[in-house]
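In this view, the complex is presented without one of its protein chains, the others remaining in place.
Chain naming follows the written order as A, B and C, and within any one chain the residues start at number 1.
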Amino acid sequence: MSITDVTTDVERAVQGAIRTAASSVASSATTPALTRRARLSRLVGGVVLAALLATLPFTMHWAGPAFAVDYGLIVAMAVLSISVLGWIGEISLAPVAQMGFGVVAVNVCQVHHIPFGFTLPIVALSSLPISLLLAAFTLRLKGVSFAIATLAFAYMAHKTFFLEYLGTYGAFGGTGTTQVARPSFVRTDESMYYLELAVLIAVALVCYAINRSRVGARFTALRESEMAFSTLGHPPAAYRFFAICLSGAIATVAGALFVYLQLQVPSNLLLPAQAILFFGYAVAGGLGSVTGALAAGAVFGAIPKYLETLTKSEFLNYDLFVIGLVVFVVMMKAPGGLAEIGRRVWRRVEGSPA
Amino acid sequence: MRSWRGLVVFAVLLLVSAACNGSSAQRDALLRLNGVGGAGTGGSAAPDQTGAAVPSDSGVVPSGAPSVGGPGSVGASPAAGAAPSFGTPAAGGRASASGGSRSASSATPGGAPVSGGGGQAPAARPGAAASSAASAASPAPGAAPAQANGNTDVGVTATSIKVGHIGIYSGPVGYVGQNLSLAARATLQSINDSGGVNGRKLDVLVRDDGWDGTKGINAARDLVEREKVFAICCTQSVSTTDPLTAYADQQKVPNVGPDGWGLVQYGGQWSWPLGVPAMSEARVLAKWQVEKQGVKKAALLHLNSPTGQSFRDGYKEVLEKMGGKLEVVQAASFDDPGTTTLLARARAANVDTIAIYADSGIVARLMREAAGQGYKPPKGFAGSTFYYFNVTPELTGPAGEGLISSSHWTPHDQDTPGLRRYREVVTKYYPKIDHTAWTVTSFVGANLFADTLKKLGLNVTRQRLKDALDSTTDYDLGLGTKVSFRPGQHHANTATHLVQLMREGDKLAWKSIGYDDRDATFDK
Amino acid sequence: MLEVRGLTAGYGPVVVLRGIDLTVGTGEIVAMIGPNGAGKTTTLNAVAGMLPRGGDVLLDGEPLASAAEQVVRRGVALVPQGRKVFPRMSVEENLFMGAYPRGGTWRDFDRRAEPIFSIFPRLAERRAQIAGSLSGGEQQMLVIGRALLSEPKVVMIDELSLGLAPLMVETLLDTIVRFNRELGTACLLVEQAATAALEIAGSAYLLRRGEVVYHGPASRLRQDVDVLHGAYFGTATGTAAAAGRR
Partner (left out) sequence: MSKLLQTVIIGTVTGSLYSLLALGMVLVYRTTGVLNIAHGGIGVMAGFVAWDLVQLRHWPYYAGLLVGVSFAVLVGLAFERFVVRRLPNAGSRTVATLGLFLLAQGVVFVVPWWSNNSAQVFPSPFTGRVVSIPGADFAVSYDQIVLVGTVVLLFLGLQFLLRRTRLGMAMRAVSDDPAASRLMGVREELVAPVVWAMAFGIAGLSVMLIAPINLLENTSIVAFTLKALAVTFVGGLVSLPLTVLGATVLALLEAFTQIYAADIRGLPSAWPFILMVAVLVIRLIRPTKALDEQALAAA
């Protein structure tokens, strides 16, 4: 069992997921176990959700610019990259730094006139060496030590690299900061939304697939007992490397999309402390849950931005306070996070026993 | 058992809304701080005839004449010093500087955010000759086709022009940033109180960016794409103005009077910055220090940002060209100012002076620490307009004596007609404003915006505004610099004046040291 | 001295003890044996206040509180299963924690610890060592020593020999006999592997499915393998013996 085995497992899982996705509509409608109410609510819910997702930037136009949802999707991806590490039971504070590397990668691509079609794949690949470095460095660490180590990594990346490369506080000047031009087909924030949504859905599908597959089961085993896991003949290191690389790739792509959205990203948006905030989002969303990450993106990414515009920026000062409160309440009342709350609510809608 | 989850959600929503309401109370507190009761200051200040007469004496210093606010000052006074009296809480905040006129804007033409006016742009107005009173005379009826109902462009109606303004009210530099915004709002309000722009009121939508680019750009997009403002005016939050430059070009929205500190802002076709580039400040400062102070060796602490680096490069270039040497350079950031080590290195290198590009907080830290060690470089500390605020001597305490800063406009201790007028206008609305080069930049920006609009007559379009701004020549409010733009060349202001913290009674105050110079590098 | 009457306890809805009666006299060594899942550990935990319980527990005729902190102050110490040392504290500090309920301070710690060190010379050698790094047997010594430092009237020891080499079990049993003789501390010894405990015990209780099925002198169980066997597997002899108890 090695890295290559893991990857072939993943390939199989993804293929499986595509097959399931293709047949899911038919199968879910015909599953006999579901009550009529459940079937109906699933159908309605799915249609509403799809319609909402398809038109979100426009339907929410009364509340603010499409930038809000765009930003929400980016937060969702960043949170997802933290959540993915929840599979191996670790907390990473590095994703914000990895987003920064995504920004840098886009910059480099742009300087070398690489067509947009290749940029995102290149960005995703470019995350590999950094993730491997991080993984090697943190191989023997668990729990709090792992979190601190990733934080130190983020700190170094920010201080020694981004500050030099991107400049502090774009504030006092973005003079040297390279502007990023969007490809022509995502000129507006609305079209940007669909690009982000497509990427996010692809990423989320991959995550779902991996989580449902044998690899996902092994992650669970690894999380529960590393010793038992390795005595069964699986290499914990390979799985840890894989999870860290996956998380890094997601974060890096999120960073790339972020710079396309923002047109330039000064390094003060990549502060190490930001990682702690994102971690808070991930917890509140539900650590390890893909749905939770998406919910967190909506609640902590998009809604505050809408509130900013709806309240004419009066909300601005309060965002930390409110986010802290939400994290707190979720921690105390629903340890499974927003994902758990959503599931409960949905069960009631379906009418199935909670 | 399950209902508590619903309760939790409800409670959170409640708190959010409470937070939002609470914040307007906070703004009121802010306004009280500045001595203004409610916000709907002088909506009723009867502008009438005066409005037409005042505005564009452009070429000439407006001298004492205008004092438009004379009768209107009634509106300003009521709650001035007076106790809490929350006055008009709802109207408070930053919503709209001009009373209720916002509702009028609903009539804006639906789509087409891009200026449709490209064709009708009066290219036939080339010369700079226009600048004088011509504008006031021309409410020329029928000058343009679309103005029958006054909706000549996005955000323009017969009675109002929607203007976006993004200020800094919170975040790490909220404590100084708010002054820039308050000065801009005061000026825009004064323009409305004196009749507005050819009969149209400026409907100013104010936003806070908390000095965070994502928030600022979110606000800008909201203003432009949803609120459909005609232009953005006097936005001087550098973290927003830099990306805003690209965005303004993309949307073809005029962005009048940004800070212009970062060089990137000069590359925008739709931005007209009015501040001085940090590099120019550095060049002038270095020249003066060598010539007048005889500085040979210097140390430099700069925020590690591209602008900070441009300050460093400008300083080093001039210093070394004139035979001096920059012995010690150190980069700082807000979370890691590195002042202690800079001092140690500067002392070891035995420098004549320490030049600084950093905010008041870091400057204060540096100088307090130096004083704590009983150290002062022979020629003292000097730097940029970054800390030309009265908050600086408050933070440095006595340690700040002798600190040299620069100003982009006539320093505030001078008594010129231009400054008198500036102060009169601004303090009428916000008596406790902390005057600095940047508040003056706000003042000039708002006036330039309004005066140029007046020149357009009733046919107000974005493209015509751009053309008119691009042909601005020697616009002068008597504040030390005449502003001129040419298409593609927006470096209007490169003049730097030096000021110094000197003892005045038992306090320190900024005093002009009578040195003005211009950095000619950017003239083309 | 320690008297348990009609003790019931369980974990949530699962009832484990169905009314245990049990007595430990002053200075007595009592063995409690029984098969896996008989409720031995539950009995000790319930007496020690680590589990909610029903029935009466009396010490010297006075009811014993149901909170663990108070039980130990009254003089009933539990040596829990699994050698629960404080792994990041030194041997000495572990022992200090034993003296905690007696208001022990470091000043008179040495005086209190002296008899314990003389019973367990191995602990004296390793005073400063971190407890987590001791061997299993040494940890068991430490936990017993720690319990003794609370100057208890009764020490309840749960699964003394679990996972230890026979030689080490011998040593530990010797020490129990020794502190019982020297300090006069009574001891309730719970064991799954019965023979060793019966060697040193005066009387014995046999538990099965949450009930006492035999009570009598330990020597009888030691000699009569049938009774023991019956109790473990629930054959007629066992129940007969239980009946004979009354």
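Here is the rule we use: contacts are C-beta pairs under 8 Å (C-beta built on N, C-alpha and C of every residue); 3 or more make two chains touch, one makes a residue touch a chain.
Keep in mind that what you see is a predicted model, and the values were worked out from it rather than measured.
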Exercise. Among the chains present, which touch the one that was left out?
Worked result: A, B, C
For this session: Would you mind spotting which of A:G64, A:P266, A:G280 or A:G342 touches the chain that isn't drawn?
Result: A:G280
Exercise. From the list A:F58, A:F185 or A:F328, which touches the chain that is not on show?
Worked result: A:F328
Problem set entry | Touch residues of chain B, complete complex, unshown partner | 19, 22, 25-26, 29-30, 33, 169-175, 178, 328-331, 334-338, 340-341, 344-345, 347-348, 359-361, 364-365, 368-369, 372-375, 394-395, 397
For this session: Would you write out the residues of chain A that touch the absent chain, in ascending order?
Result: 137, 140-145, 147-149, 151-153, 155-156, 159-161, 163-164, 272-273, 276-277, 279-280, 283, 317-325, 327-328, 331-332, 335
For this session: Over the whole complex, note the residues of chain C touching the chain we left out.
Result: 48-50, 68-70, 72-73, 77-78, 80, 84-89, 93, 96-98, 100-101, 104-106, 130, 132-133, 146-147, 150
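Keep this in mind: only the chains that are shown with their structure count from here on.
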Seminar exercise, completed: Busiest interface, judged by C-beta pairs in contact, is A-B
Exercise. CA centre of chain A versus CA centre of chain C: separation in Å?
Worked result: 54
Problem set entry | Separation of mean Cα positions, chain C and chain B [Å, integer] | 80
Exercise. Which of the residues in chain B come into contact with chain A in the complex?
Worked result: 2, 4-5, 8-9, 11-12, 15-16, 19-20, 22-24, 26-27, 93-95, 169-170, 173, 205-215, 217-219, 221-222, 225-226, 237-239, 242-243, 246-247, 250, 261-264, 278, 303-310, 331, 333-336, 357, 386
For this session: Could you please specify the touching residues of chain A with respect to chain B in the complex?
Result: 61, 64-68, 71, 159, 163-164, 167-177, 179, 187, 189, 262-266, 268-269, 271, 305, 307-309, 311-318, 321-322, 325-326, 329, 333-334, 341, 344-345, 348, 354
